[in-house]
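Notes to accompany the following structure.
One chain of protein is taken out of this complex; the other chains stay put.
And then chain A:
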Amino acid sequence: MEVGQMQRRLVDYTKSLFMEGFLDAQFLQLQQLQDESNPDFVVEVVSLFFDDSEKLLNDLTMALDQPNVDFKKVDAHVHQLKGSSSSIGAQRVKNACIAFRSFCEEQNIDATLRCLQQVKQEYYLVKNKLETMLRLEQQIVAAGGSIPMIELGF
C-alpha cells in the first residue's frame, strides 16, 4: 500500500475514534506536544498509560476480592486511573471511572464490581484502538511518509 493511501486510512480511523467517543480533545493536545525534539512523545505516554492502567486494574481486582473491601484504597486507585485516562484523553475510560467512584462512595460492592468490569472493558477497547492507530503510524513513517495532522470539525 502506498503512503497516501495509508495516510488516508489513518485519518479516517482516527476520526472514527473521536466520533465514537474513545478519544477526546486531550489526545489532540498530546499530539500537538510531539515535535522534532520530542518525536515519540505520544507513543511514550500511551505506553506509560497502558502499563499504569494494567497495574491499577490488577490492584483494583485484588482490592475488591477481599472479604473486607477497603473502599478508601479502591477509591484511591480509581482516582488514579481516572487521572491517567483523562490525561491521555481516553474519554470512555474516564467516564467509567467517574461512575465507579460514585459507587465507591456509596460503598456498594456489587455496583463497584460491575463498574470494575465496565472499566476493564473500556480500557481494553481503547487499548486495542490505540495500538492499531500507532501501528498504522509506524507503517507510514517506515514507508517514508509523515503523519497527517487531524483537523476536527467539531
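The definition used in the following text is that contacts are C-beta pairs under 8 Å (C-beta built on N, C-alpha and C of every residue); 3 or more make two chains touch, one makes a residue touch a chain; residues count from 1.
Throughout what follows, contacts and distances are computed from a predicted model.
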Undepicted complex member, UniProt protein name, chosen from "Ethylene receptor", "Palmitoyltransferase", "Regulator of G-protein signaling 9" or "ARID/BRIGHT AND ELM2 DNA-binding domain-containing protein": "Ethylene receptor"
Candidates A:V3, A:L57, A:A76 or A:I147 - the one touching the absent chain: A:A76
Among A:V3, A:L30 or A:L57, residue touching the chain not depicted: A:L30
Selected from A:I88, A:L116 or A:L130 as touching the chain missing from the view: A:I88
For chain A, residues in touch with the removed chain: 25-26, 29-30, 32-33, 35, 38, 41, 44-45, 48-49, 52, 72, 75-76, 79-80, 82-89
